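One chain of protein is taken out of this complex; the other chains stay put.
Presenting subunit A:
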Amino acid sequence: MNRVGLQYLAGDLSGGNARCIAMLQAFQEAIRDYSTPPEKTLTRDLTSKIGGFVSFLIECRPLSMSMGNAIRFLKSRIARLPLTLSESEAKTTLCSDIDRFINEKIVLADKVILRHAATKIRDGDVLLTYGSSCVVEMILLYAHELGKQFRVVVVDSHPMLEGQKLLRRLVVKGLSCTYTQLNAISYVMHKVTRVFLGASSIFSNGTVYSTVGTASVAMVAHAFRVPVLVCCEAYKFHERVQLDSICFNELGDPDAISKVPGRVDVNYLDNLTDKQKENLELLNLKYDATPSDYISVIVTDYGMIPPTSVPVIVRGYRKEYLLI
């Protein structure tokens, strides 16, 4: 558990799915190592233990929406454990539940999304993606394996510069790519035929909550009449409604803005006097909310749905997955 927390803190683990899977696997380990103290019931004690772990993780880095959903799932499973089970049986049931969750909701879901999304890619397409989303990367590689001829435009932004990692992985596999920064997006959007974006979560009013800058990409794509496809597993949907990006967000490290990796000439903000420092604030947002009108279709494991159908999935299928 400590190891995972430290990985979050260091930023080694990033991306909704990766963090979620790592967290669930850490919970599995914790459950296997757990033994009920005397005079306490398994369910209550385990739940409070899990709560303790979660607070530790929050200290390292605030939870993403997908992790929140996964934790709720786990707590509800623990609560539903029949009291007749012995401790070891309870533990194995829980571990296998977690395995099934990971398998069905993440791994298999991704496979279904790949198949759906690949039908939307035609030969000669120019696809644009922003930042680094594992689902979008899988889609691009899968379509390339299927033999489709297309080009990729990877758009990146400071300070995370995640696009560079994605770029490297794509070029190694032989896809022809163009790399640019977010500011140049009006310049490249003329040639782009489709935009593929990943999401951290999707809210009930269809708003997509994703890496900061996604909203700008979707807006410019909409202005140029380019279809925007958001690829997101259904377990990330959330019944909240968020109107803009400021009400609920995560702040990153402010010093990351002043440092530019690899460019020594950009050091304007070193050596500030105190007077300067008291007037200057550095704001490093991690997420932003894209309004649903910029999105053409959401590709999930339940199929390809318009943004207005998100509450249907949240209400209707949520019951099903809690019962599994």
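Please note the rule applied: a residue touches a chain if its C-beta (ideal position, glycine included) is under 8 Å from a C-beta of that chain, and two chains touch if they have at least 3 such contacts; residues count from 1.
We take it that contacts and distances are computed from a predicted model.
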Inset, instruction - Have a look at "Vacuolar protein sorting-associated protein 33B", "Translation initiation factor eIF2B subunit beta", "Protein YIPF3" or "60S ribosome subunit biogenesis protein NIP7 homolog" and point out the UniProt protein name belonging to the hidden chain. - result: "Translation initiation factor eIF2B subunit beta"
Legend entry - Absent-chain contact - pick from A:33, A:123 or A:281: A:281
Legend entry - Contact residue for the chain not shown (choose from A:48, A:88, A:183 or A:308): A:183
Inset, instruction - Please pick, from A:54, A:220, A:234 or A:297, the residue that touches the omitted chain in the full complex. - result: A:220
Inset, instruction - Using the definition of touch stated at the top, determine which of A:159, A:227 or A:311 touches the missing chain. - result: A:159
Legend entry - Contacts of subunit A with the absent chain, listed as residue ranges: 156-159, 164, 167-168, 171-172, 174-188, 190, 211-213, 215-216, 219-220, 223, 244-246, 249, 257-258, 260, 262-263, 266, 268-269, 272, 275-277, 279-285, 288-289
